[in-house]
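Mind having a look at this structure? Questions to follow.
Here the complex is missing one protein chain, while the rest keep their positions.
Letters A and B name the chains as they come in the text, with residue numbers starting at 1 for each one.
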Amino acid sequence: MAGGQVATARRARRQLPWARTVFWLYAATLMLPLLWMFGMSIRPNEDILGSFSLIPQRATLDNYQTFFTDPAWYSSYLNSIIYTSMNAVMSLIVAIPAAYAFSRFRFAGDKHLFFWLLTNRMAPPAVFLLPFFQIYQSVGLFDTHLGVAIAHMLFNVPLAVWILEGFMSGIPREIDETAAIDGYSLPRFFIKIFLPMIRSAIGVTAFFCFMFSWVELLIARTITSVNAKPIAATMTRTVSAAGVDWGLLAAAGVLTIIPGAVVIWFVRNYVAKGFALGRV
Amino acid sequence: MPDWMVWTPPTALVFTGLALLLCVMAVWARFSPPVARRGFLRIETDRGDRLYIGLISAAVVLAGWIAVTDLSMWLALACALLVAVVIGIWG
């Protein structure tokens, strides 16, 4: 009976025979610009500008070699990784208790606080540029990794609260109550029982925090100059210099995609499973 | 307050006013918890929601006013307050 049901379900879900084809066509289109950039990154510059060809004539790793030997490039790459990781950890630490509070209790002004948080996720970063510049200079966080990590909490903390709250609301409150009866204190319950239960939610949230911090340019560029300069800023500043080194730019672009690809490969099961649980 | 926040008396006054308003709302909620109901806005709101909508609408009135006419801003302020009060009571 159960096996029959699964089979029926599969048949039921497979109603559009051409759907998969369409999907993979879309996926191919999605990859096309990326592949093109990759192709460009392994060509010497004179080939790129000299003649148009679909397949690279001569493959070279020169562009990558330049990237890894020039400190201006590789150190800004490291900078991005450092502040992004810091931001993900800090956002989670701050957001987990808050999300728990929103999902479990009613308190004065909870709805409004929740909405206010969300509006910060929606606020255009350009609005905050000038004051950020002033604040981070006056408190000594200008051009530090910590500074960028804190600045990115502007949009990541609200997002993390919003995602985690959705997941936590999906976990019945009876579990909390049972644990309380069994003599668990709130912190102990939280660490021993609750956090393991929402593992996948934390994975998904960390993924989103990482993603939004990794891709952000405007704020990161404004509050850094040398020591914590993100790779994104290095790329745009190189563009504005005399002439564009397309090959090197493409190589840098390819390399900035790698951490994201790695992260998503690790959390892919969590994303799939986690998505099914919560609201995001 | 640090220098770079470049406070002016009017803006300080506005923010103090907002802070006081929030305190009043909090204290009021303690004595009589807010009740959600439906007014002419056709959505269910409690008094906190209406305060928010009222303030935002007032801001819109001010911004719209300054964008189109040269009439006195005091008149605009009066209209804005009127809008906020109307939304607060019947919204």
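Heads up, the rule we're going with is that a contact is a pair of C-beta atoms (placed from the backbone, for glycine too) under 8 Å apart; a residue touches a chain by one contact, two chains touch by 3 or more.
Note that in this section contacts and distances are computed from a predicted model.
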Listed names "Pimeloyl-CoA dehydrogenase small subunit", "Leucine-binding protein domain-containing protein", "ABC transporter permease" or "NADH-quinone oxidoreductase subunit C", matching UniProt entry of the absent chain: "ABC transporter permease"
Chain not shown: contacting residue from A:L61, A:L78 or A:L130: A:L130
For chain B, residues in touch with the removed chain: 3-8, 10-11, 14-15, 43-44, 52-53, 56, 59-60, 63, 66-67, 73
Footprint left on chain A by the chain that the document does not show: 5-6, 8-13, 15-16, 19-20, 22-23, 26-27, 30-34, 36-37, 40, 48-49, 52, 54, 80, 93-95, 97-98, 100-102, 104-108, 110, 113, 115-132, 134-135, 150-151, 153-154, 157-158, 161, 169-170, 173, 211, 214-218, 222, 231-232, 235-236, 239, 246, 249-250, 252-253, 256-257, 259-261, 263-265, 268-269, 271-272, 275-277, 279-280
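Convention: only the chains that are shown with their structure count from here on.
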Touching residues (chain side chain B, partner chain A) in the complex: 2-4, 25-26, 29-30, 48-49, 52
Interface residues, chain A side, partner chain B - complex: 108-109, 111-112, 131, 134-135, 137-138
